[in-house]
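Heads up, the thing below is written out as structure tokens.
All protein chains but one are shown in place.
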Amino acid sequence: MEIMQVVTSLVCTQRVAGLDHSNLRVLRSSKGKLSVAVDPVGASPGNWVFTASGSAARWACPNPDVFTDLTIGGIIDFWEPDG
Amino acid sequence: MEIMQVVTSLVCTQRVAGLDHSNLRVLRSSKGKLSVAVDPVGASPGNWVFTASGSAARWACPNPDVFTDLTIGGIIDFWEPDG
Amino acid sequence: MEIMQVVTSLVCTQRVAGLDHSNLRVLRSSKGKLSVAVDPVGASPGNWVFTASGSAARWACPNPDVFTDLTIGGIIDFWEPDG
Amino acid sequence: MEIMQVVTSLVCTQRVAGLDHSNLRVLRSSKGKLSVAVDPVGASPGNWVFTASGSAARWACPNPDVFTDLTIGGIIDFWEPDG
Partner (left out) sequence: MEIMQVVTSLVCTQRVAGLDHSNLRVLRSSKGKLSVAVDPVGASPGNWVFTASGSAARWACPNPDVFTDLTIGGIIDFWEPDG
């Protein structure tokens, strides 16, 4: 799993079916790369989280039918980035 | 999921069976890398989209038998790239 | 899917079972990285192709039991690399 | 599988269900990249380990329902990093 920081939410009106009720967050990796993740935890901008990718991302959702490839798995209590 | 911009459509006469009725788009990442994605949403050149990769890409298609590893999941309403 | 150019065929006498009847091609990405792909399409050196990776690579083969992680999905009609 | 070194454990109170009883470790790759892995082996900070990623990470756990994408597969007896 990767360690990333929540940047913001993603507003996306036109979606394919199957993601409709999922919260989407924009995350930033330690290298500055931005990704989009499903958030079943309720993370806020600035939180450090770890993410599950690949097929594990679907299992990390309450509904595994969501077609995500990146899901927030938890909010890290303490994290000092030094990347 | 990744955030990418639609560049153009891809013309590809000789394909393996199973992709015949899918629209293919060339996408560019924030780092300039080009990829090819199935587009079930109907995105236009210039649109910013997010994409599902891996096995999630198949589930994001109306027909999950399509052998894609990258599918457009939605068109982002507002996006300011600053990568 | 990625856009790559066919470099050559790969001669590989000692293989594990399950790939015996597959044509293998060496492909080069826009960054110069070389990979090996199963070719069910019949691409020639110099052709620009797009490739399916991950589990999609197996479904892109006539026989999905082939243990490939990269398969040529089609030959691109026109392509101007400018990477 | 990748070769990585254990840095520390990860404290993460707010998690999604399904990871509750797994030990999480922060690992560092030879390039300095940090990742989070499930540890069914019991590795200590400083240990060099190899990790299974993707769907293999779930099978490497005693309970394959854990939604991990990175799991420690073993502790390497001797390793001289020179990356």
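All chains are identified by letter, namely A, B, C and D, in their written order; residue positions are counted from 1 within each chain.
We take it that a contact is a pair of C-beta atoms (placed from the backbone, for glycine too) under 8 Å apart; a residue touches a chain by one contact, two chains touch by 3 or more.
Nothing here was measured: the structure is a model prediction, and the numbers come from that model.
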So which bits of chain C touch the chain we can't see?
10-16, 18-19, 24, 26, 32-37, 53-55, 57-58, 65, 67-70
Residues on chain D facing the left-out chain by the touch rule are 1-3, 30, 40-41, 50, 52-57, 59-60, 71-78, 83
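As a convention for this text, only the chains that are shown with their structure count from here on.
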Cα-centroid distance, chain C relative to chain D, in whole angstrom
32
Multi-partner residues of chain C (at least 2 other chains):
none
How is the touch graph of the chains shaped: line, ring, star, complete or other?
line
